[in-house]
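Yeah, one chain of the complex is gone here, protein chain that is, but the others are all in their spots.
Presenting chain A:
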Amino acid sequence: MTVRALQQISTGRNGVGTFILQCKKMDFHYCDWAGSSKGMNGFIKSLLPKFAASNAQVEFAVSPRPSKHPVIIAQYINGREKSICVRNMEPYEILKKAEILRDGSGEKNRRTAKPVQSINESVRGVWSPYHGNGLKV
């Protein structure tokens, strides 16, 4: 007769209560010899120290990848990773690509048709045909 309980687990929503940046690691790969890495080498020398200092939440790793195009690989909290090949780009173009990767959620790109997505219940409730005055046909 007494009330029994069903167990459920609370669900978190990033940004409610606290926000956690979803990008957790960024790898910068470059080649010393190849011309396509020229911009990347400049980026690593001039822009990366400041970028890394202003994004302490992200773990940065710089490593050579000889005879390959330069690439930025970002790892996300949801376990996925995204990579952008930055061959023949200027340092500031590469900075923009790095910012894209840093700001991403790690989810696959998908089209959002609705401006707001929420797991909260609708304030107005679901429309019911059995309430109100009804429609005269």
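In this text, a contact is a pair of C-beta atoms (placed from the backbone, for glycine too) under 8 Å apart; a residue touches a chain by one contact, two chains touch by 3 or more; residues count from 1.
Note that in this section contacts and distances are computed from a predicted model.
Enquirer: Which choice in "Cyclin-L2", "Molybdopterin synthase catalytic subunit", "ER membrane protein complex subunit 6" or "Ribonuclease III domain-containing protein" gives the name that UniProt lists for the one chain left out?
Expert: UniProt lists the chain that is not shown as "Ribonuclease III domain-containing protein".
Enquirer: Given the full complex, what residues of chain A touch the hidden partner chain?
Expert: Residues 1-14, 16-18, 20-21, 24-25, 32, 56-61, 64, 66, 77, 119-120, 128-131 of chain A touch the chain that is not shown.
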